[in-house]
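All protein chains but one are shown at their positions in the complex.
Up next, chain A:
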């Protein structure tokens, strides 16, 4: 159990064209008053400065997939892709991943073109500290909502920049086009971080958080666009599904629409909750949307040791 959450980082610009995080971190690097809390060292940090400068998702390879054990240990220096070198550097500064010296908490700020609202990204169903934090955030912002997406799927999970920390927390806010800064999206992200840092301060001050139930959406499957033999997309997300992140998708519901107007229906065995519907960055990752299943997790009581 975490004795104290003393070292916290806020990552922005892991994808250089996701503007809320870039702007927030730049703001806090210049003036960190807003993110200071008693007893915590909070470090705002731009993870992919070259991509930020070019306002592109990445330069050579996706930084948020680059923190694999192979990448973190490989030699090669200047020959390595930019983001692999960067991952190694970040691992040195905020890790090493898996060691006692690693940062306690890292918040990683992202935007999506999908209509996901505010979403917290959880990497382990057994991370009671994170579950309690997410519960606290949800209660604090009520009636505004913030859903929790759990990616623990052995095949679909990936090595994120935040995974360097003991308690990685992803924050995804949308919809926002890449390269665009929308004021409401920016302020939502700012507000969530405020509550997250408040939680950490309360925890460090010795507050006990009793057991609680947190509803999560567990990542189940990735669904690609229908493609022809050459790999070209031959249908679009159906207008009935577009923007309906987190709403139930039932077998037989419209899913895609071909260019000449025909409907392709969802053929799954049961109701799922789709998310990341029509995310720009996932066209190249062969994903039109992801399906999730609703689940209730019980978080144990936590208190600073």
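Observations, loosely collected:
Keep this in mind: a contact is a pair of C-beta atoms (placed from the backbone, for glycine too) under 8 Å apart; a residue touches a chain by one contact, two chains touch by 3 or more; residues count from 1.
The rule is short, and it goes like this: contacts and distances are computed from a predicted model.
Entry comment: the absent subunit's protein name, as recorded by UniProt, is "N-acyl-aromatic-L-amino acid amidohydrolase", drawn from "NADH dehydrogenase [ubiquinone] flavoprotein 2, mitochondrial", "N-acyl-aromatic-L-amino acid amidohydrolase", "Mevalonate kinase" or "Auxin-responsive protein". Only one of A:26, A:61 or A:300 touches the absent chain when the whole complex is considered: A:26.
One of A:232, A:269 or A:296 touches the chain omitted from the figure, and that residue is A:232.
Only one of A:65, A:182 or A:195 touches the absent chain when the whole complex is considered: A:182.
Only one of the listed residues, A:14, A:88, A:119 or A:257, touches the absent chain: A:257. Taking the whole complex into account, chain A touches the unshown chain at residues 23, 26-27, 55, 113, 175-184, 186, 232-233, 236-239, 242, 257, 259-260, 278-281, 283-284.
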